[in-house]
Every structure is written in structure tokens, then in C-alpha cells.
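Pasting a structure here, questions to come.
A protein chain is absent from this complex, but the other protein chains hold their places.
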Amino acid sequence: MPSSIANAAPAATAANLNDQQTQDLHQKIAATVGRIEVDDAKMSMRDVDVFYDDKHAICAVNLDIAAHEVIAMIGPSGCGKSTFLRCMNRMNDTIENCRVSGSLKLDGVDIYDKKQDVVQLRARVGMVFQKPNPFPKSIYDNVAYGPRIHGLAANRAELEEIVVTSLERSGLFAEVKDRLDKPGTGLSGGQQQRLCIARAIAVNPEVILMDEPCSALDPIATARIEELIDELRKNYTIAIVTHSMQQAARVSQRTAYFHLGYLVEVGETAKIFTYPEHKLTEDYITGRFG
Amino acid sequence: MSNADEQAAVVDIVTAGLKRRYAAERRFRLFGLLSVVLGFVFLFALFASIISTGYPAFQSTYVQLDIDFDPAILDISASPGSEELSAANYAGLVKHSLRELFPAVKKRRERRSLYQLVSIGAEYELRNRLLTAPSFIGRKEALWLPANDDLDTFMKGGIDRQLPQENRRLSDQQLTWIDALLEAGRIEKRFNTVFFTSGDSREPELAGIKGALLGSFYTLIVTLVLSFPIGIAAAIYLEEFASRSRWTDVIEININNLAAVPSIVFGLLGLAVFINVFDLPRSAPLVGGLVLTLMTLPTIIIASRAALKSVPPSIREAALGVGASRMQMVTHHVLPLALPGMLTGTIIGMARALGESAPLLMIGMVAFIVDVPQSITEPATALPVQIYLWSDSPERAFTEKTSAAIIVLLVFLVVMNSLAVYLRKRFEKRW
Partner (left out) sequence: MDANKLHLNDHISQQFNLELEDIRNKAMVMGGLVEKQVSDGLRALLEPNSELGEEVSTTDYRVNSLEVEIDEECTQILARRQPAASDLRLVVTIIKTVTDLERIGDEAEKIGRFAVSLATAQLRPGYYAELRHLGDHVKSMLHDALDAFARMDVDAAIATAAQDLKIDDEFESLSRLLITHMMEDPREVKNVLKVNWCARSLERIGDHAKNVCEYVIYMVKGKNVRHTSLDQMQELTD
């Protein structure tokens, strides 16, 4: 019974539909402001609903994510942004009472289809978590783990090449090249998070999901990660959930604002941060409510 | 009142109460210290009493006799077969040599009390000697043979010479013989190998714990082989795979309840199921192991689940996030991190099983068994049961045997617990 995973998931505090006031509010934010569609959609979500038991955590969200873009998801705590992110590589499967409906497509193929293997999906859609969580193994083994279980390397030399490339891409190689056999847990917080990114990109995913990747890091480590995200955009599509609006403004091309499980507004980051159209978006990014 | 005044007043109030608060703290610390000291005192008293009564058992008294392997005394032919040797009159050898030592003793009753000084184990020893080396026949050898338990007790200071004759186990006459033997340097105390190499016996000087030790060992092996894999598999399934439902809740509650069930109940269960229904051999370590498995399983499952729960969920997420399957997640990441905790739980469960006697009584492992068991299906007894049996025996010499067996049991428990601590320290990983 994986209750421990359930506890780690974001608490879904959205939607209690019985309440008249909230119902009114839901009416107000049910329709998303801004353009949902993009021209070259890597992922395409339509009418996504997520329930935790009877709690409606995500309500009819439509969103496209373009290839090679960084899309930031912002919103107050419990707005469902993390839940939505976790739907995109089916990490919510591990939560027992979680139910997902609607269509979520990766390159036009529904990822919740019965024929879709979840292991294969997670190889294509990698994930970086809020708290740096390297395995209690060596740095090398951390990065090599993904390629090993998927059998991506034919021999040791190939595996080593994958590890080195991944560490280089995550900007960590220069710092750790002399101690690849040392435990990954001995690195600093920022280095650990970059190790986790290296681990994610070692399987060469198409999409990388980042769930508040910098919330446990100091500003300099954060800046490094943000720089790295910008670099990674060349090869990967990135969706990032963040509590820091400045971070969303800095790293993303598009920004999506979630509220009470609804996608309230989505648009170019530059526009969202200077002239958001929806009042809730405005209130949130100007710090008018918590 | 200005704010500064209020603040000053607060300081005064706090200062006034400080003394009382510190006094309470000191009182508490004193109580804590006292209870720790009390605990140590009791522990020390326990160890002191057990060790002081038990240590003499590790020594036993031997008497040197000049044995004449005369075929005439042995009542055998000059070149006997092994069957003939087995049936020879070894008691006669001992008696003959004692008669030679004390030619003055003529009366039948006196002679008998003289013969009592040497253990009947001496005959077995002589037989073994001849069976392994028949060439001794016809030769005369000075041999150290085990003394009777009364002589042994006397040598260890257990018999008071000042008491009137009818109140002690050795007569005045026997004491004069003993003095004579001592004078001649024919009595000696040696390390008691018999204690570790033989099974139970009615004669204290011949009784050993090897049978009980092996019985315990076989029982524990059966318990370990069954309960470790079953317990860990159950824990992993319940913790990582089973979906939460009413059934898993029921199972969880029942496991917790089983852990609290008195062990004798498991014994009754074993008797009813394993022996009466499945017709397994009575008194066998196999059944004992099965019963103890039932008893330790809940402990192991609970400890293993706790160990699994303590593995941070972020590790699971990380593994799933790179595309590991559930099984890979468990075997590659969760299990290695949880294993030290599981091993600790298992060893503690095993230590409990080692010290358990009540359920074994139920399935007949309490019988008087002289033979050292050779397999898990042969009748055997276990260490704690052996202790119970000896503590019940009337002979004075069994008191020290009881304590000695307790010492051995405690040593094993300490070793097992130390192993648990060592394993935890050795394999524990920080994250």
C-alpha cells in the first residue's frame, strides 16, 4: 500500500462543489483566457479532470505544450498545478484514490490509453522533483540508473559516454568529474538537483517535467538551474511548476495560471507579467492574495 | 504604563519563576538518574547471582586411578571382538583399582560407598577408550576419571565438613578417603568439557547442554528459514503492492494483534495443527521451528513494514520518475535501504524465539532426551526448556548447571543483539 507516496503528493484543496459561493467563483474561471492551442504541439491536453476521491482537483483543463518551449505553471498552493504536471507522465497512477479523465496526448498518442505502457511513457517524459532526491548511490550510478534499466547502452563504454554527456549537459561534469564514485547525496543541494536533472536527461526524454525544482535551493544554485533550463530547451520540451513568479517570468516562454483546479489564463510570459487579462491572474502575480 | 515598564515587569516575573523551574528540572534529572542506577543495580545483581552460581559448572572434578586393563577383570578373551568389548565389565576395572588404592576397606557396605566416589561416567569413558584403542588390553595406566557429583560438590565447597554425618551427602569415612586421595594428588579440577559435549543425563556430572544447544539451533534454523522470507515478502507486498482496502486493513489489524498473543497459545496451536492434524513428529525441532515461526512472523512483518515506511517517498518517486517498474523500484532502491531495519527486526524476533519456552512445552520439547539430536525431525529439547528441566531437579549439582545454561543462553542473546546493532550500523545508509 503506497500510502507514503500519496502523502508526498500535493494536497488537493480545490473544489467543493456544494458551496454556492465557490460555485459562482467556478463559473467565473471555468473558461480559460488566452490561446490554448499552439502550432507544433508536443503535448496536448483536452478536458482533463482529476479527482482525489470526491475532490475535484483539476477541472476541465485544456492546454497545449509546444515542442522546445518552456511552459511555466503558476498558481496559489493547492491550485492543482502539480497535480496537472504529474498527470503528464502518469505519476498520479501511484496515488490510489486519484482518477484522471480526459485526453492527454504526447505526439498525438493518448498517454492514458490502455496500450500505453507507463514505464515507456516515463522514459519519454522525465521528471525532476521539488526536493533533490538522488539515490543513495554513487554519482555515476545515479545517472547510469535510467539507461541501465532501459538497456540504452550496449556496453560499459557507451554507458560511460551517456553518463558523461548527461552530466555535461546538466553543467555538473566539471564539478564532479574527479569523484564520480562518491555518493550523490554528498553533493550540495544545487548540485544534487542538477544531478537529478542529469539523471532525468540520461534516458534522453522528449519532455522534462519539473515540479518546483528550485524551491529548496539558494539563489545562486537557482540561477544555475534556470540557466540550465534555458540550455535544455534546445533539446527538450520543458514544463515547470514554480511558486516563484519571478522564476516563471525568467525561464518560460509561456505561462499558465491555475486557480482552484481551473486553468484561468495562459499566454506569452511577457504578456502575463505585464498585462494579464484575467483579474485573478493579475491579483496573483501582483501579490494581492495568497 | 509604558512599554519599557511592561517589559521590565515581564523580566521581573520571569526571574521570580526561574528558581522553581530550575528546581523542577533538577528534580526530574535526579529521578531519571535514580531509575537508571536502580536498573543497573538489578541487572548487576542478576548477573552476579547467575554467574556466581553458574561458573563452578564449567569445572568438574577428576580422580586419578591406576586402571589395570586385565582381560580377567574385564571378563573377556585375550583378543575380543568389538561386541565383546562393549559388554565387558568396566565397573569391575574401576572397583578393582579403588580396592587396590584402599586395601583396608573390606566390608561390602564400605566398599560400596567407596565405589560411589567415582561417577558411573568413568565406565563409559573406559569403554570408549578400549573401543578406540584395543591395544590397551593387558596394560596398566594411570587415568583421570570423572568423580561423582557429591565429591564434585565437596571440592567446590558445597559440603560442610562440620555438619553431623547424617545431614550431609558424604559420610565421615568417605571424607577420610577423599583426604587420602587429595594427599596423594589424585583429585584435580579441570575444565568441564562434558558440559558442552554431551546431552542431558540423570547424573549431574554427566549432564551437558549440547543436546539442548543443537535443539535450539535446529529450531532457530527452521524458524529463520521460514519466517524471514515469508515475513519480508508479506511486508513488501502489504507496504508496496497491495491496494488499500477493507481486506488489507483487516490483515493489518490481525498482524498487530497476533504480535500480542501470548506465546503459549501458539504452542497449543502447534500441538493441535502440526502434531495432531499433520502428524508431524512430537518433540521435534521442526515443529518447534514452525510454532516459533508463527510467533515471530508478526514481529518480523511489523518491523519490516516500519523499515519500508522509513524509506523516504522521494526515493520511490525518483525511481518511478526515470521509468523504473514497481518491482525495480522495490528491489533496486527500497529494499536495500530497508534491509538493515528488516534484519534488525528479524534478529530481535529470533532472539525472542531463542528465549521462548512456553510454546515448546506444548509440543513436547520438554521431554528428557539424552541423545544429541542429529536432524530437525529427531526429538530434542531447547536451551530455555533445558534450564527449566534442570531447575526442577533435586540434585544439588544441577543448581550450578542451571545457572551455567542460563549464562550460555544469555551469551547467545547478547551475541544476536550485538549482531543486530552491527548490521544496522554497517548497512545503514544516510539520505
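Here the chain labels run A and B in written order, and each chain numbers its own residues starting at 1.
Everything that follows uses one rule, which is that a residue touches a chain if its C-beta (ideal position, glycine included) is under 8 Å from a C-beta of that chain, and two chains touch if they have at least 3 such contacts.
Here the structure is a predicted model, which means the values were calculated and not measured.
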| item | value |
| --- | --- |
| Touch partners, limited to displayed chains, of the chain removed from view | A |
| On chain A, residues whose C-beta touches the chain left out of the figure | 245-246, 249, 273-276, 281-283, 285-290 |
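Definition applied: only the chains that are shown with their structure count from here on.
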| item | value |
| --- | --- |
| Averaged-CA centre spacing for the pair chain B and chain A, given as whole angstrom | 59 |
| Interfacial residue positions of chain A with respect to chain B in the complex | 1-5, 7-8, 89, 91, 94, 96, 119-123, 126-129, 131, 133-136, 145-146, 149-150, 185, 196, 199-200, 202-203 |
| For the chain B and chain A complex, residues of the former touching the latter | 238-244, 248, 309, 311-325, 328, 332-333, 337, 429-431 |
